[in-house]
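Every protein chain but one is kept in place in this view of the complex.
Chain naming follows the written order as A, B and C, and within any one chain the residues start at number 1.
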Amino acid sequence: MSNLTAVDLLPMSPFAKKIYALTKDFVENECIPAEHIYQDQLGKGPDRFKWVPPILADLKKKARALGLWNLFLTEEYGPLSPGLTTMEYAVICELLGRSSLAPPATNCAAPDTGNMELLAKFGNEEQKKKWLKPLMEGEIRSTFAMTEPGVASSDATNISTSITPTADGKHYIINGHKHWQSNFSHPDTKVLLLVGKTRSDGPRHGMLSVIILPKDTPGVEFVRHMTVYGYDHAPSGHDELKFNDCKVPKENLILGEGRGFEILQGRLGGGRIHHAMRTLGVGQRALELMLLECVNEKKKPFGVLKGDQGKIQWDIAQSRIQLEQCKQLVYMAAKAMDVKGLKEARFEIAMAKVAVPYQVCEIIDRAMQVYGGLGVSQSTELAHMWAMIRHLRFADGPDEAHAAQLARAELKNTANIRKTYDEYKRKELELRKTVKSLL
Amino acid sequence: MSNLTAVDLLPMSPFAKKIYALTKDFVENECIPAEHIYQDQLGKGPDRFKWVPPILADLKKKARALGLWNLFLTEEYGPLSPGLTTMEYAVICELLGRSSLAPPATNCAAPDTGNMELLAKFGNEEQKKKWLKPLMEGEIRSTFAMTEPGVASSDATNISTSITPTADGKHYIINGHKHWQSNFSHPDTKVLLLVGKTRSDGPRHGMLSVIILPKDTPGVEFVRHMTVYGYDHAPSGHDELKFNDCKVPKENLILGEGRGFEILQGRLGGGRIHHAMRTLGVGQRALELMLLECVNEKKKPFGVLKGDQGKIQWDIAQSRIQLEQCKQLVYMAAKAMDVKGLKEARFEIAMAKVAVPYQVCEIIDRAMQVYGGLGVSQSTELAHMWAMIRHLRFADGPDEAHAAQLARAELKNTANIRKTYDEYKRKELELRKTVKSLL
Amino acid sequence: MSNLTAVDLLPMSPFAKKIYALTKDFVENECIPAEHIYQDQLGKGPDRFKWVPPILADLKKKARALGLWNLFLTEEYGPLSPGLTTMEYAVICELLGRSSLAPPATNCAAPDTGNMELLAKFGNEEQKKKWLKPLMEGEIRSTFAMTEPGVASSDATNISTSITPTADGKHYIINGHKHWQSNFSHPDTKVLLLVGKTRSDGPRHGMLSVIILPKDTPGVEFVRHMTVYGYDHAPSGHDELKFNDCKVPKENLILGEGRGFEILQGRLGGGRIHHAMRTLGVGQRALELMLLECVNEKKKPFGVLKGDQGKIQWDIAQSRIQLEQCKQLVYMAAKAMDVKGLKEARFEIAMAKVAVPYQVCEIIDRAMQVYGGLGVSQSTELAHMWAMIRHLRFADGPDEAHAAQLARAELKNTANIRKTYDEYKRKELELRKTVKSLL
Partner (left out) sequence: MSNLTAVDLLPMSPFAKKIYALTKDFVENECIPAEHIYQDQLGKGPDRFKWVPPILADLKKKARALGLWNLFLTEEYGPLSPGLTTMEYAVICELLGRSSLAPPATNCAAPDTGNMELLAKFGNEEQKKKWLKPLMEGEIRSTFAMTEPGVASSDATNISTSITPTADGKHYIINGHKHWQSNFSHPDTKVLLLVGKTRSDGPRHGMLSVIILPKDTPGVEFVRHMTVYGYDHAPSGHDELKFNDCKVPKENLILGEGRGFEILQGRLGGGRIHHAMRTLGVGQRALELMLLECVNEKKKPFGVLKGDQGKIQWDIAQSRIQLEQCKQLVYMAAKAMDVKGLKEARFEIAMAKVAVPYQVCEIIDRAMQVYGGLGVSQSTELAHMWAMIRHLRFADGPDEAHAAQLARAELKNTANIRKTYDEYKRKELELRKTVKSLL
C-alpha cells in the first residue's frame, strides 16, 4: 500500500524536508540496528544503573555531525533553535519515536527536552550558561522533580516539598519526598529541576517555585527505583527520592519566588505534545511487528496465516485507521501551536494527550494478541512499548483531568452556541412570515 | 474554547476561502432556519412524496446566485468545475453537512452528485447534453440503481438485472429487481443510472454495464418505500423497484458494454468521501445539541446541570476528540485525492469511510443519552441523524469489506516491511563487529 | 450447539417448569406466527390508533385458557399470584420477550404490569375492585403518567404537575403537562395513574402523591404522539398530554398525600427488572436473525457466506457471550429479589438495568450490520427492536444515574474494605514476628 507520508502532504520547508530525510536515514540505518547492542551493553544486576551503553555515545556523535541535534527547540526559541516549526518537528519526532535510541542520540529525550525548554524560556543568563549549555551540548542529563508520593500530584497545589530561604537570604533549604524522577540514576545526570513551595499560605497559585538542585548536593537521598510493569528502565530509571536539608544558593531559583505555576504551564504543555509525537512512532512500529507476524509462514494455526483470519484483518484495519487519526490529530495540534502559541493551543494539545496514548495502547495490545506469548515476553519489544505508552495515560495529568478541562472549555463556549441557535429560531420565525405554507 | 477552524490551518486558496465564507453564511442564515418550515411544507400521509417543499426552490435560487452551486465538481472536472480542490471542498462540504437542506440547495446532494460525476467522466457528448446538463442546472434529479434484494450487493458481480440487446441491436431490454433507489420517488427525478449485466458469462469484471433509464420508461414499476428506522425520508425515499421489459435506445449505454465495473470504481470512491465530509457536519451539530442540553438550566437532575456530571464531561471530551480526528482524517484523504488521484487514494478514502460514520454514530448516541426521551423522538434531530449516519456503515459496502481491503493492502506491503527488518538485522550484525561489548 | 437452557440449570419448581413449557409452546406456535398478521390488521394512516388488531383478542383467550395470565404477579402478591418466584418468572418472561405479542397476550405488558403491582401493593379495597380487577382480567389497559417535558424527570422531585384538594376536601384538581404516556392512546386504556405534587413545600420526598385519573375525565388533553426514532408504536403510542383542571374524587388518591415517593420506589424497581427480562428474549431473537443471514446461501459476497467471515464469527461469539452474561445477571438479580426483597436487591436490579439494554443494543446493531440495508428497514424486526431497547437506556432513569447510585453504594462500603485491608496489614506485622526471614 502506497501510504501517504506526512512529508508529502504537509507544508514543510526545504530545510525541514532535508532534516526529515536525514533523520529517517539515521533512525533506520543507525539507531534501530543498534538497539539490541545497547541492551547487551547495559549493566546486569547490580550494575544496571552504573554505565551508559557506549554505543549511544557513537550515535550521539553521528547525529550531531548530521545536524540532528536539539531539534525540539522550535523556531520560537530564536537563536537556540535549529529552525523547525512545531509541525515540522512533529513529523520528524514521529520518526525519532520509532527507536528508543533516537531521542537520546539526538538530544531530544525527555525529561531533558522539557528541562531545556524551561531553562531557555525562564532561566537567566547565568543559569543558562551553567546548565542549559551543557544540556544542549549533550554533556549532562537532568531530571524533573515534581510528583510526590501520598498526594494527588496531578493537582500541583498539593505539592508539599518546601524551599525555604535561609535567614541570611543567601540560600534555600529544600526538604521533601518525591518519586518518579526519571533519569535521576542516569550516570550523566547532574541536576534536578525541582518544584516546591516557597510559601505555604497565600493564593494557591503563588506558592510554587522552581529551583535548580545539583544532583550532588548533600541531602539528596536515593530511596528506590520505581518499576513500570516490572521494568526498571535502566540506566535512566524512575526514582523515589528524599531531600533532607539540601542547601542551594539563592541564584538557583528560576524566575522568582511564586512563579512556579507559570513555569509549569509552559513546561508541561510542550512535553505532552512531544510524548504524543514520539508515541506515533511507537505505534507505527507496533503495527509493523503485528503485520510481520501476520505473514509469518511458520505460524499458521490450522494451516491459515494469521493475516488471513478475518478478525485479525479487522484488527489491522482498526489499527491503521487509529494510527492515521492519531497522526493527523498531532499534526493539527502542532500546527495550532505554530499559529496560536502554546497557551491558545492547549485544548488541541489536550486532545492529542488523551487520544494518542490510549489508541496506541490498543494497537500495541492487538499486536501482542497476534504474537501470543512472544508478545508479552522479552522476545518482542511490545510489552516494553506497552509499559512506556500506558504510563502516558496518567503522566503529566491523567486522561480524566485533561478530558474534564476540555469538556469545561466546550461547555463555557456553549453560550455562543446558544446564541447561534436562538438566532436560527429568530430567523425561522422571520422566514415563516414570508412563506405561504402548503398546510 | 477558541477552536481551530480548518479554513485557518489548511492551505486554502483565496477563492476557496471566499466560497467557505459564503457557504457558512448561507448554511447558518438561510438553510438551518428553513429546516422546520421544510418539514411543515412536506406532504402528509398519502401526499408525502407528492411535492417538494417550495422553500427549497427559494434556497436553490439564492445558492446559485451566490455561486454556491455544483461545488463537488472539483478541479479535475475542468471547465465543469467551479474550481475547488477536493481538500477545499471537504472543508466546505462539512459546512453543507450541518443542514439537511444545504446539499440539495447547492445541487450537491447524493445520489445526484455521484451521477453527475459519472456522466461527466464517462458520458458521451449526447448523454451529457441530455442528462448531465439539466442535472447540473438543478432542473431534474436522478437515482442510482445498483443494489438488489436477495443477493449480496456489496459484491457487484452478484447483480442479476439484465440489460439485453434487442435482435436488431437498436435497443436494450432491462429486466430485474432492485431496492434502495434513493430519490426515485422524488417529484423532480427523471432518470435512473442503472447497473446491470450485458452478459452473464465471461470474465467476472466484464459482465457489468451502466445504462441510462428514463424514469417514465414503460415497465419501471414502483414496489414500495423502504424505511430506515421507521423513517421514509420523503420526498426522496429509498424505493424498491421492478424492471419489466424496459426498452431503451442503445445510445443510452454508457462507455460501452462491459465497462460497468470501471465506472463503478469511479463513482463509488468519490461518493464515499462525500458522505464522510457531510457526516462531519452532522457530527458537529449533534455535539452542539448535546452541549446545549448540558447547560439547560431547566434540566438539572438532583440539582446538578448535566454538563456538570463527570461522566457526561468525559462523553463530551471523547466526542470532541473523535470529531476532530474524523475531520483530520477526511482532510487527509481529500488531500491524498488531490495529490495522488482517486485510485491511488482509495485506502485513505476507505479509512474515512469506515471511521467517520462509526464515530459520528457514537457522538449522536451520546447526545441522545443526554436528552433521554427527547433525544429519540421528533423533538430533536438526533434520531433522524442516527438513521442517516448509521446506514452509511453499510451503504457503498459494509465497514467489514472496506476494512478487509485495507488490511489486505497492508499485508501485501508487509513484504517491504520484512525487507526493512531483515536489513535492520543485517546492519546490527555488521555493527556488532565494530563494537567492543562490555560483556 | 446444545445450549443450556435456564430451566435445566436453575432450581425451578414443577409448577414453574410446567408454565415454562406452556409458555414456550404458546410463544413459538401462537404468538410469533401471528406477528405479521397483527401488523397487517393495524389501522393505517389516521386509523393507526383506532383499533386493536383482533388477533390479539384470540391470543389473550388462548393464553388465559392455558393459565398463562398475570404471571408477573409473583409469590409475594399472595392470593393474586399464579405462584411463580421472581427467578422463575425471569426465565419465563425471557420467553415472552421473544414476541412483542406475548406480553400483551398474557396480560404481562408494561406499563400495565407496574400499574397492577402498584394497585395490588398500595391500593385500598375499593380501588382494587374498581381498577385492579378489570386490569387483571385484561378488560382494560392503563398508562402511567410521571415524566414531564422541560424538566429532568429522572429526579422525581422535579415533577410540577399539581394535585390540589378542592376547598370542600371532596376532590382533587389536577393541572400539568406530561409526555411519554405509553398506552394512553390505546383503545382499551381507561385509566391513568398520575404522579403529581399535593404540596410544593416541605421535605423533598413528602411532596409527591399518586392519584387515579380516569381517561375520560374532562380536561385530559391529548397533545401529540411522541415518536421513537421514526416509530409511533401504534396502537399504544407514547403520548404528550395536558391536564387542565381535571377533577377527581378524593377517594382516587393512593395510600395518602405525600406517599408518592414510597410508591414510586416500589413501582419502578420491579418494572426495571421486567424490562431486563423481556430484553433477553429480544436479544435472543436478534441473534437468531443474525445467524440466519450468516448462513443465507443467497448472500455470499465474493463467494463467501457471511458466517464464514472471521470478523462476523467474532461478532457472533461476542453476542452469544454477552447474551449469556446478561441472562445470568438477570437471574441473579431475580434470585436476590426472592431472597432479600425488592429494596435490598436494588443494586442487583440496577446492574441488570444498566447492563442488559446496553449489551442487547450491541447485539441488535451487529445483526443489523450483517443484514445491511434490510437490517434497518421494515424487512426485518431489527430496527424496531433497536428503537425499543435503546430507549430503555434512559427509561426509568438513565444508565448514568443508576451507575452513580451503584458506585456510591460501593464507595460507602469501602469503609469495610479499608478495615479488612488494615487487618491484613496488622496480621502481616504479627506474622513477621514469627518468621525468620532468609534476608
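Just so it is clear, a contact is a pair of C-beta atoms (placed from the backbone, for glycine too) under 8 Å apart; a residue touches a chain by one contact, two chains touch by 3 or more.
Computed from a predicted model, the values in this text were never measured in an experiment.
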Quiz item: Which residue from A:I173, A:V295, A:A387 or A:I417 sits in contact with the chain not drawn here?
Solution: A:A387
Quiz item: Which parts of chain B are in contact with the chain that was left out?
Solution: 309-314
Quiz item: If you put the missing chain back, which residues of chain A would it touch?
Solution: 45-46, 147, 149-155, 158, 179-180, 226-232, 238, 298-303, 306, 309, 311-312, 368-369, 372-379, 383-384, 386-387, 390-391, 393-395, 398-401, 403-404
Exercise. For chain C, enumerate the residues touching the unshown chain of the complex.
Key: 1-4, 8-9, 11, 28-29, 32-37, 40-41, 43-44, 51, 53-55, 58, 288, 291-292, 294-295, 307, 310, 312-314, 316-318, 320-321, 324-326, 328-329, 331-332, 335-336, 339-340, 344, 347-348, 351, 354-355, 400, 402-404, 406-415, 417-418, 420-421, 424-425, 427-428, 430-432, 435, 437-439
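Keep this in mind: only the chains that are shown with their structure count from here on.
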Quiz item: Between copies chain A and chain C, what's the superposition rotation on C-alpha atoms, in steps of 5 degrees?
Solution: 180
Quiz prompt | Label of the chain whose CA centroid is most distant from the centroid of chain A | solution = C
Quiz item: CA centre of chain B versus CA centre of chain C: separation in Å?
Solution: 38
Quiz item: So which bits of chain B are touching at least two other chains?
Solution: 312, 400, 403-404
